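With one protein chain removed, the remaining protein chains of the complex are shown where they sit.
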Amino acid sequence: MPKTEHWQWYAEEFAPTERHEHAVEELLAAGHSRFQQYAILRTPVFGKMLVLDGDTQSSQGDERIYHETLVHPALAALEQPHEVLILGGGEGATLREVLRHPGVERCTMVDIDGEVVELCKRLLPEWGAGAWDDPRARVIIGDALRFLHEDHDRYDAIISDLTEPLPDSPSWPLFNGAVFADVKARLRDGGVYVLQASTAAFHNMALHVKMARTLRAYFAHVRSYFAHVPAFDTAWAFLACSDAVDAGALDGERIARYVGRLRGENYFYDDETHRRIFSLPLYLRRALAEKGEVFS
Amino acid sequence: MPKTEHWQWYAEEFAPTERHEHAVEELLAAGHSRFQQYAILRTPVFGKMLVLDGDTQSSQGDERIYHETLVHPALAALEQPHEVLILGGGEGATLREVLRHPGVERCTMVDIDGEVVELCKRLLPEWGAGAWDDPRARVIIGDALRFLHEDHDRYDAIISDLTEPLPDSPSWPLFNGAVFADVKARLRDGGVYVLQASTAAFHNMALHVKMARTLRAYFAHVRSYFAHVPAFDTAWAFLACSDAVDAGALDGERIARYVGRLRGENYFYDDETHRRIFSLPLYLRRALAEKGEVFS
Amino acid sequence: MPKTEHWQWYAEEFAPTERHEHAVEELLAAGHSRFQQYAILRTPVFGKMLVLDGDTQSSQGDERIYHETLVHPALAALEQPHEVLILGGGEGATLREVLRHPGVERCTMVDIDGEVVELCKRLLPEWGAGAWDDPRARVIIGDALRFLHEDHDRYDAIISDLTEPLPDSPSWPLFNGAVFADVKARLRDGGVYVLQASTAAFHNMALHVKMARTLRAYFAHVRSYFAHVPAFDTAWAFLACSDAVDAGALDGERIARYVGRLRGENYFYDDETHRRIFSLPLYLRRALAEKGEVFS
Partner (left out) sequence: MPKTEHWQWYAEEFAPTERHEHAVEELLAAGHSRFQQYAILRTPVFGKMLVLDGDTQSSQGDERIYHETLVHPALAALEQPHEVLILGGGEGATLREVLRHPGVERCTMVDIDGEVVELCKRLLPEWGAGAWDDPRARVIIGDALRFLHEDHDRYDAIISDLTEPLPDSPSWPLFNGAVFADVKARLRDGGVYVLQASTAAFHNMALHVKMARTLRAYFAHVRSYFAHVPAFDTAWAFLACSDAVDAGALDGERIARYVGRLRGENYFYDDETHRRIFSLPLYLRRALAEKGEVFS
């Protein structure tokens, strides 16, 4: 029989009728932690990829698109971010992006899955890029919800890099009014809460819209924005929330100055990219304007 | 054996190692025309889809994203489009979008594949939405290249909705200096040439960049822009070319006025969307600024 | 993007974790009849295939393996088959094999799905090969269960070519003691009842064993036999049941004489093949000898 060139595949299902298969060059790790199923693999097109519970979390090829988009609009919106809190963010790339800001004095990251964090440190060192050893980094392995309850510090920015609040997921209990009240209580005046917030593609935006709708009851400014992340196969959305500042209304010069202060070079984000990701297509604005269900 | 719920699948390969499978609810047509292999099928997520030579051309769910993005920036950039020429565009949706403009007096469409055009009229009537019967439509089944040579009319806008200029494709002979000279000869002063121009995703932007680089030798203004089209699984790019007008520099009010004049409602495009699609991410601007190969 | 050579696939799932995909050259028909979902397609390796509810029913390349195995051991076991009844058998190939016997005076076939029968006549004429027009053929579109109740004729052989008795399937009500009693009542003395009876592969033989075990309460001789049918991706099993004759014990000369009387040439079955298919591997004989569940 003919030799099968690619025998190993990673299949991601976006729906029972949509299945994207990536040939795997190498499976670097796979198993179950206490909390989730994980895999670290390498594909020809995307390089190394982290997969949790069958969902792509980030790829070497485009993780900077995701992580710059998650972190920088929120920090750019602040006069001066000193203290930052990350919920989740196990790969270490969110931490890396925060610590590229020289004004940040401490970045606390709370991730529940110590086993996945250790795997990422070892097998995905490009993601952390040294941030794990930055003296300003405080990495706590623990439950984000409990941390929010018990912690008494306050933060200029809280960045939620958790998985989606689907009914079965560990993130489900982290998406409700009680938690938002906890988040707000941990934010300094003028602080910003930003979260990855599902997809913005035409056929799959209901969860994002519901998240946005829900958060409007808690913050004066709730801004949707999104970028196409090829490894996710879709448009990925975020929400920037604050009582003080509208991240979507920042002017270009301010963003250029902000980006200029960062250590190293951006790949994706700057003032023009900011304009792109905060300018929403008509169909999404219409959906966001509709009344409907909220998380309780 | 257990009943297989979805037995019929459409697999699109983006690379030998990347394969996206869509379950097919119904195959409405499939075969070979004189020029290409075609299929019209229906999937649960995207609705009806037109597939040519194994590549998704457009889907019911998001064809408006593609076609509004192809047509309206070019027309918005003109003071008053009277005469428009479409190269390719067999589905009829490019024609539909052009004819939504009340000032257009005639829209000529030249597509080589009469069999596919007839199938689209019959099986994808939502795409044409009556445009085929508009007295301003002039549909010519023939070779676009020969038409450009032999025609003596001049157009305010020429819209190229051809497949990608890959070495094997029927579009290959349509992408070179001689053709650009023909296109320019058919443009009125102040006219705009717009073309769909491959993808802008980080791993697959070389062809787009080469197309942009090539066209800069022929037009004073060559603007890249792109939108995420879910059915294409990626960010789809376009080029707006003109000696007179920079489509990327149009102000929002002008676009809003332009959109206000169109018959019917837009789904995707307006002034905010225009800002989005013409604001390019850093990595793409860097790639576009590099020197490199051009089409001869 | 590269042209996808094979865009259309038929995926058959044998388990949620086992999926066999066949590239489709042409889909000749697909739809829903009153009773089932059907497709007739062509693949490069198997030629035309009939697919019902996502399960391969037969392929042009190897349907003779299946149909010769279903029909000839039963008829060879009879002194002289005059009257034969087929339950199901919509493709017409079971009818064809029966009518190849010159002694058969009438073959009655009762299939519930007239729409599928018509499709097979039109698109799979190689299966019937003229048998539909044989004056000895009596084709009744109707419910096999009701036919068994209401009919008063008796048959030398009853051949069940129904789909598997899975809880959700239309064949489920046809596999129980009441039906076996009806079948026996329709058999002449010395008659044989043969049925396709699921798979005999090591990982998937429980249903076959349960069917065999059940029938032993109704017939003196119940013989399992099986052949590998490539289009089914597995070993396909049958049961030959009779109070008078043990089909597994026929001697080679008798079979050779039987085959010699048939019109046309066999592809698969003769005395040596008979020895093959009735000689069971050890693991299957052990499973058949175990006590266990029966159909009620």
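As written, the chains take the letters A, B and C, and residue 1 is the first residue of each chain.
In this text, contacts are C-beta pairs under 8 Å (C-beta built on N, C-alpha and C of every residue); 3 or more make two chains touch, one makes a residue touch a chain.
Small disclaimer: the values here were computed from a predicted structure and weren't measured.
The chain that is not displayed touches the following shown chains in the complete assembly: A, C. Across the entire complex, the residue among C:Leu52, C:Ala93, C:Ala201 or C:Val222 in touch with the chain not shown is C:Ala201. Interface note for the absent chain: among C:Arg19, C:Arg122 or C:His149, the touching residue is C:Arg19.
For chain A, the residues touching the absent chain in the complete assembly are 1-16, 21, 24, 26-27, 30, 37, 39, 51, 53-55, 164, 166, 168-169, 199, 204. Think of the hidden chain as still there; on chain C it touches residues 5-6, 9, 14-23, 43-46, 61-62, 65, 201-203, 227-228, 230, 233-235, 266-270, 272-273, 275-277, 279-283, 285.
Throughout what follows, only the chains that are shown with their structure count from here on.
Chain A and chain C, compared by their mean Cα positions, are separated by 56 Å. Rounded to whole angstrom units, the spacing between the C-alpha centres of chain A and chain B is 33. Chain B and chain C have CA centres that are 52 Å apart. In chain A, no residue touches at least two other chains.
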